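Complex shown without one protein chain; remaining protein chains in place.
Presenting chain A:
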Amino acid sequence: MADNKAKNDSDAEMETSMPLPQVTESQKELASQAMSEFDKKQYGSCCSLMHKLIAQRPTDPKVAHNKAVAEFFQSGFLTTDEFRQQLSKVCQMAHVNIDNSESLEDVDHSVIYFNQAVILYHLRQYKAALNILDKLFQYIEPLEEALAKKATMLLVELYLCTYQPEKAMGMVHYAEKTVFTAGKNAGEKENKEDQVDEAWKPKISLYKTRCLLMMKSMKSCKREIKSLMSTQAMNTAVIYLKSNFEHLRGNHKKAMKMLGSVSTSDFTEAGECMPVMYNNNLGCIHFHLSKHHLGAFHFRKAFQENENAIKDIKRGAEHNKNLSGKTLNSIGMSRHFELLYNMGIQLLHCGKAMPAFDCLVEAVQVFRSNPRLWLRLAECCIMANRQNNDEDRKLEKRLEVIQGSDGSGIHRKLRLGPGLKKDNPSPGTPAIPAATHEFAALCLKNALHLLPEDPLTAEKVPIEDSDTVKITPEMVLVTAPPGNPLKAAEVASLRCSILAASAYVALCLNDYTLALLHAENLLKQPKLTGAQRYLGHLYMAEAQVAMDKIADAIQLLNPELVVDISLTLPENKTEQDKSERDPEASESKGYFYPWSPKDLTRAKAIAQYNLATAHAIRGEYDKAGQNLGERCPPSPYYLVAIPFTTVQCVKHNKIDLAALFAHGDLVITKQRRKSNVDGKEE
């Protein structure tokens, strides 16, 4: 009885999972014919064969699947919408739920999974595609060989698209060992263990190079590229990779030459628009040569090419359906947002804060997880509100010191300017993007959250095991799409920049507690540039004064403490590294945008001026005067912010204002003359 029941059960299951009748010989014949037609790329006859077959086996999901595939090929990949529909029907027939199942249930369904992932890849839904392929990969061993190869390659590609070079590299290594091992027959396995199939070698090498470039491990990359160049020096992809490599090494001229050597046909086989890439890459090179306007020109050109390419495709597509009408390859072709990103950063370095802001605010909606992009947005806001630090020294600003006069005769009054501070209350909430300090604060908060936890604060809990501190997570990469992921050193320097900007923005928002916090945090960072340390002291002092800790601030402002204001970390590269680089590429590193104060004397003068300010706030006018007067090196800043301190001191010393201004001019002309002389001597 029980047996009987079990039998019924299993029969019921049979009906749902395998309702298929046995395959007859003629059907088998038909199927193999269709497949050979497909292999011969005779999609028309293949389609008609499949029609015959499906008439005989209407419930076979595999037949339905292959029919859809054949038709898709037949259409020249134009009918993506239809294909997706067919694919989901096949899923229903085969009782497959791709999105929700935890893993692949049956190896028979692997092709469906793969094709779904392919479509998602072309739609640039990389995460979703990766999700599906990960499930498929669990069953990579039993997969039919050709499919296994395709799947691993796509998996590597997807890891690269999602900026996970280590995973991609791991997959490449895995593939080399297993999937692409030539002669995988069980008997020969031992003999040819590590022999990679010759046909796939160059492709694997290409992937490796891309991984290495993304990981910025230049040495292994060099080796890989060398072997690539020796075998296929005419391949466009290889030349571009080589150019990218030279660019990363700082050999910009060489990189440019490489780019120029490629004949630019408009589209690659994979449907990418070459002129867009060419111009974009030229833009990158010019950015690094600090030729920002030329860079912006190239990016703009890339932009136009991109627009044109899309327009062409759209014109070709008469159907009004979502995806159909474009070939599968060209659906995800547009590089609009990457270009916006590049353009925004370039414009920022041109000093055009507002256009840069507009570009980056668009880009950040796509590349939300990039902490550096958030910092750049904040920098746009900062620059929009203060073009540069020399702003105060402009004539118009200096003239603002005296706003004008009222009355005449004994009633004549001078009106002095309100000083440097400007509180422009921002309209609306900071959540609506606008180039304000409020929005900048938000951006910086995002940027900080996106970074891995600060090792300094993270360590606080387990203080005892100081050994673990040394094991810094050197290999942890922080993604920064669409750029290459950040290495540990880059993360550290990014954190410093974010903290400095955060402290500055907090000061501008009169949030002194937060400013103090950020400045303290900044000064605690292990690797600071001279400029950052200097700024950290200034910000901290200003916050402390506002919080009535003037004595501490005065300590910090000692101009003798200012010893270094360089913008980059001192190079601690090994000799080997240096020799590796081309001698002509020495200009590559360094800053891309000028910052003022440029020299130590000015930096000291500013610190001293701020010191005088702190003294004046404490009511120590004599000390303030001393700092402004004799000991102060002649600096234009001496006059800029004449406001309070100077006037006060001047009054003490019984010099009247007119004399002071005369004196100020004198100082300036002296300074100018001096620098002229210096310039000549050099």
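The working rule: contacts are C-beta pairs under 8 Å (C-beta built on N, C-alpha and C of every residue); 3 or more make two chains touch, one makes a residue touch a chain; residues count from 1.
In the analysis below, contacts and distances are computed from a predicted model.
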Any idea which of "serine--tRNA ligase", "Vacuolar protein sorting-associated protein 33A", "CCR4-NOT transcription complex subunit 11" or "Mitochondrial inner membrane protease subunit" UniProt assigns to the chain that's been left out? "CCR4-NOT transcription complex subunit 11"
From the listed residues A:A128, A:L212, A:I331 or A:L348, report the one that touches the chain absent from this view. A:L348
Which of A:K89, A:K150 or A:K222 sits in contact with the chain that's absent? A:K150
Which one, A:C47, A:L206 or A:A492, makes contact with the chain that was left out? A:L206
